[in-house]
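Here is the structure we will look at, set down as structure tokens.
Complex shown without one protein chain; remaining protein chains in place.
Up next is subunit A:
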Amino acid sequence: MGKEKYEESSSDEEVNSSSDVVEASSDEEVESSSDEVEASSDDVESSEDESSSDNEKVEESDSSEDEVAPRNTVGDIPLVEWHKDEEHIGYDIKGRKIKKQPRKDKLASFIEGADDPKNWRKIYDEYNDEEIELTKDEIKIIQRVISGRTPHAEVNPYEDYVDWFEYEDKGHPLSNAPEPKRRFIPSKWEQKRVANLVRKIRAGLIKVSDQNKEEEHNVYSLWTDDTDSVENKKRGGYVPAPKPKLPGHEEAYNPPVEYIPTAEEINSYELMYEEDRPKFIPRRYLNYRSVPAYDKGVKESFDRCLDQYLCPRTRKKRINIDPESLKPKLPSRKDLRPYPTTCYLEYRGHMGPVNCISVDPSGQWLASGSTDGTARVWEIETGRCLKIWEVGEVARQICWNPSPDRPILAVVLEYDVLLLNSGMGDIDIQTKMKELLHISEPGATEDAGDSKSAVTWIQHEKHDGIRMKHFKAVSSIEWHFKGDYFTTVVPSGDSKAILLHQLSKKHSETPFRKLGIPVTAVFHPSKKKFFVATKKFVHVYDLSKVEKIQKLETGVREISSISIHPGGENIIVGSKEGKMCWFDLELSTRPYKTLKVHSKDITRVTFHRTYPLFASASDDCTAYVFHSTVYSDLNQNPLIVPLEILRGHKPEHGRGVLDCKYHPRQPWLFTAGADSIIKLYCH
């Protein structure tokens, strides 16, 4: 209670701060305190007042506990122990004893407490030996403290912070030392530095920013007369950027109508690949004012920049040549006449593609074999079909015997080779032929141990000839120029692939072993040489020694046919990819010339026996006629001139011309087509 009062009074005093008011307030205090405390003398109270007033004057703390001076002054001693037997509890500020209050017995105090409703807020102060009744405010304070809040409700713990001092713009001298002299005189070093800068600016070493701006237009005559003449050449290898393409009519704002693509064409551009699509589509504006800004202008300029610094540059020779000048200078065709040029005769009669033809050495008769199972003989000059043999199988190859007194035809069927008497010539020859083509005892030929299983010579009853039965399919046949020997090729025959036969003795043998898969084999026209073409190579054998002399590398994918120049030193090889190789045996084992002639397989190449001509026939329905002069001078290379392209055959099942042969004496060419026609081309 008392403390509260003090507080109140102290607050008053703070406001008024006059001693008179202090007196008056202290009087009130006395009255109020006398109510509570019975045994308190006036002196004590007055002294209390003084002390409290003193306190208040010195300190201005707001903690109420500190400012109230306790009545007892004994200090912090164990009161209960020391003053247990004494009558006083201690001494007041003036040294007088403070007497103990008379002890109430428990009953009395209980009754008192039970009567008094305020009993619960009374507490006993042992130190001062009195009972204190807490006011409502004090209770509140206690409750707030218990609940952990600030004791006084009116106190705002989070008040805005107000600085106690104004420190900004206030000197805060750390030192009281007097200002030094150097603060009052100009700096020597600064002066030096400035002088240095001034000197530099004057010398032009430092440029003041304003000067820079003035010098924007410093252009001068860069190219003087002496720079033009000086050896001031560009470094080597400088390539100037190519100039951009100049615009054509189509880029005009108003191009001629023909330069503007139609709507369908523009639509078709959409279907193109992005790269192929035209970059610029011409448009027509009817007047200049309607031309809009070009939206790709900046982009194109940028692209040009990129090209200039990113694109590698090289000097490239722009070839501006007349295509005609590329063509080789060939001798005139007129000088190389005669050669076959136009179709003169057609031999019709075969019912299927004519696989093979052959011309009689006398030049009167033409033999042909076809897929329709017949072999025929024609009279060349009239086109009359003289003879027909029904061989019953596909005639793969047909070949006249080159000897004029042996008019024998060799026809290759699937497994058989038929040697037929053509029936030409006078009676003497006919009788000879009948003898020759007669096999008396069937087993006579079987004395050759190796070939007995490979070939069997049998008399053919129906056509009055010889039937040679091979063990596997035969692909080609070729006579020796004397007409007694001939060779057949059995591609799948392994070591017995090449067979040599002697007609007079009806004897066969297989002198060559270990080849690849042979395609065809031919005799040398005059010497004892033998050529075997495998898939990619041509092997040259010496027949007398039976050994390999040369191996020609054609470089083509697959050989289809081969022909020997009548001189014997040059051969041509036709391949299935349409290439033709000319070999000069004395020059090299590689082709002297490779001609890409046909677009499809070459079926046959052939030399003329007397004229300097050769020809090739192909499945692309054409036959080419070439001129070829072979010089006797070894230093001179053969001259090959393409002369004529012969057309006329029609394609049938993807095949065109199947065979071609020259006439033995005239510059005429026979071609056999898949359209079952044989044609004769004359000069």
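In the analysis below, contacts are C-beta pairs under 8 Å (C-beta built on N, C-alpha and C of every residue); 3 or more make two chains touch, one makes a residue touch a chain; residues count from 1.
By our rule, contacts and distances are computed from a predicted model.
Not every chain of the complex appears here, and the one that does not is recorded in UniProt as "Pescadillo homolog", selected from "Elongator complex protein 6", "Ubiquitin carboxyl-terminal hydrolase", "Pescadillo homolog" or "Cgi-121 family member".
When the omitted chain is restored, the residue from A:108, A:272 or A:305 that touches it is A:305.
Within the set A:295, A:335 or A:426, the residue that contacts the chain not displayed is A:295. The residue touching the chain not shown here, chosen from A:204, A:240 or A:654, is A:240.
For the options A:84, A:327 or A:545, the residue in contact with the chain missing from this view is A:327.
Residues 207, 209, 212, 217, 219-223, 227-228, 230, 232-241, 243-244, 246-249, 251-262, 280, 282-283, 285-289, 291-302, 304-306, 308-314, 319, 321, 323, 326-328, 330, 595-597, 624, 640-645, 647 of subunit A touch the missing chain (whole complex, contact as defined above).
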